[in-house]
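Every protein chain of the complex appears in place save one, which is left out.
First chain written, first letter: the chains are A and B, and each begins at residue 1.
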Amino acid sequence: MLGLIGCGNEQISALQPQGKGASALFDLMILSLAIMVVVLVVVFILFGYVLVKFRHRKGDDSIPEQVEGNHLLEVLWTAIPIVLLIVLAVPTVITTFDLDVSEKSAQATEEGGEPAEEEGPMTIKVTGHQYWWEFEYPDQEVVTAQELYLPVDERVNVELSSADVIHSFWIPSISGKMDTNPGDKLTNKMWLHPEKTGTFQGACAELCGDSHALMYFKVKVVEREEFDAWIESMKNTKFDDAPSEVAQGQQIFEQNCLQCHAVGDQGGNVGPALTGFADNDMVAGIAEHNKENIKKWVNNPQEMKPGNNMPDFNFNEEQLDALADYLMELETAE
Amino acid sequence: MDVGERLTDQNFPESPEKATLEGKNKFLGFWLFLGGETVLFATLFGTYLGLRNSFGKGPEASEIFQLPMVFAATIILLTSSLTSVYAVLALKENRVKQMRRWFFITLLLGLSFLGLEIYEFVEYVHEGHTFTSGAFGSAFYTLVGFHGGHVLFGCLWITALLVRNSGRGLTLYNAPKYYLFALYWHFVDVVWVFIFTVVYLMGKVG
Partner (left out) sequence: MSNAHAANKSVLWDWLTTVDHKKIGILYLVSGGFFFLVGGLEAVLIRIQLMNPEMTFLTGNLYNQVLTMHGTTMIFLAAMPIIFGFMNAVVPLQIGARDVAFPFVNSLGFWLFFFGGILLNLSWFLGGAPDAGWTAYAPLSTTSTGHGVDFYVLGLQIAGAGTLMGGINFLVTIINMRAPGMTFMRMPLFTWTAFVTSGLILFAFPALTIGLFLLMFERVFEANFFDANMGGNAIIWEHIFWIFGHPEVYILILPAFGIISEVVATFSRKRLFGYSAMVFATVLIGFLGFMVWAHHMFTVGLGPVANSIFAVATMAIAIPTGVKIFNWVFTMWGGKIRFTTANLFSVGFIPTFVMGGVTGVMLAVAPADYQYHDSYFVVAHFHYVIVGGLILGLFSGLYYWYPRMFGLMLNEALGKWNFWTFFIGFHLTFFPQHFLGLMGMPRRYFTYPEEFGLGSLNFISTIGAVFMTVGTIIFIINVVVTHAKGKKVSGDPWDGRTLEWAIPNPTPHYNFLQTPLVRGLDALWIEKMAGNKKMTPAEPVGDIHMPNNSVLPLFMSIGFFIAGFGFIYYSSAGAPALIAIIVGLGIGLACMFLRSWIDDHGHHLHKEDLLKEDKGVDA
């Protein structure tokens, strides 16, 4: 049982909690596991004893006593599990309410003597798409994709919705998962409270199509100052900031890509926003961030993520090079 | 006694529909089937309740429902339930002719109900309330349509029974069939009472 602790890669394992949500869940998991291990041990010992002791021996044709039952025993093995389950049910219900972010509980937190920030926790809107994640910081007016920036040691509220089918937003080491449902009426809310800086892994946990297994995203937990600086630079980035060496790529981008992908102050929102793309860890959420992979992706998006919505533009090698160079230069403003 | 033999007033059992094991099985099996049908309609009602205010591109429920016509349909169907009760009473006393007459009236009432329902649906479609106009439209036509389908099936059933057994008296073989039809018909009627309340009255109130 102890072997469970610290199992797996700390970027993604639920067994190495790096946030308050995941810690609370981990404690519950250990509690339930402990109770269950007791049950298992009792049953297995009893079972093993019976198998050895009461096996049929050669030549023994006697007929065992036909026992109907035993009231004391039966009451016992009904009552003890009830007690065990109550021990488990109480923290279950408490944690269920603790993790909830309805209006009421948000109010309660504010009244309850927390160091009340004036506006309450920051809100991030998460939208699941086939097969990428959009992250919007509405108060800061910043939209990004595939990389979620979070300030460390702060609670942020997350609003989850979907642009197409049902996805599920899961960062195992920071918190449990919650579904992103299509439609305004079904928006879900949860909170995240990371406690360590670093890069963590998020994933989609609800079957959403051909590339469900490729819908990863990164979570970058940074100090508050760094977070503020990131927000500031994202806001100040302009489409026209790109250095002149990559003007050719920028032109191709403007003609073909900008309709769907936003960069800085321009662009559409059908595909992932690419402001600051040069700083991303991954291409398309799954491949190492380098020029080679960018070219590979643009050249044949279906090969890397089957079923995604990005069209194939049939760029020639020179155009691909120029475009990749441009994308590699998409940094945020200083 | 052979199950195919015409029953006379002398050997007529108290409940001809349950006098044989086969009859008993059918009787119980059909009640259980109606239990399953209840879940079926409950699921449809649940879906409808979840979507009754999601009109999509179609008109709102209170704008289109025409209560007088639906009320007339309700009366017709309730009356048909009553006539099928008379039919079963006749069945229990081996009055074959009366039984058949009452079942025939039940059939006619069922058909008029269907006529009214079709007329109603046509009207709605003209007003833009269609199967594809929104979630409400889909849920409405599915729920009410499933019920209508049940009425239609009932009409076909009793027609087949009446035609097949014309000129034949009651036997231990066909008595359960008549009886089960009546049971079915009552069930369809009860479902309609719920539809009238949940769909039309609640829809009109909004």
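Here, contacts are C-beta pairs under 8 Å (C-beta built on N, C-alpha and C of every residue); 3 or more make two chains touch, one makes a residue touch a chain.
Please read these numbers as outputs of a predicted model, since none were measured by experiment.
**Student:** For the chain left out of this view, which of B:L78, B:I105 or B:A135 touches it?
**Tutor:** Once the missing chain is taken into account, the touching residue is B:A135.
**Student:** For a quick check of understanding: of B:N11, B:N25, B:S62 or B:T197, which residue touches the chain that isn't displayed?
**Tutor:** Answering carefully, the residue with contact to the hidden chain is B:N25.
**Student:** List the residues of subunit A that touch the chain left out of this view.
**Tutor:** The missing chain touches subunit A at positions 4, 7-9, 11-15, 21-22, 24-25, 28-29, 32-33, 36, 39-40, 43-44, 46-47, 50-51, 54-57, 60, 62-70, 73-74, 77-78, 81-82, 85, 88-89, 92-93, 95-100, 102, 160, 164-166, 168, 170, 172-173, 175-179, 181-186, 188-189, 201, 203-214, 286, 306-307.
**Student:** List the residues of subunit B that touch the chain left out of this view.
**Tutor:** For subunit B, the residues touching the absent chain are 2-4, 21, 24-25, 28-29, 32-33, 35-37, 39-40, 43-44, 46-47, 50-51, 54-57, 131-132, 134-139, 142, 157, 160-161, 164, 173, 177.
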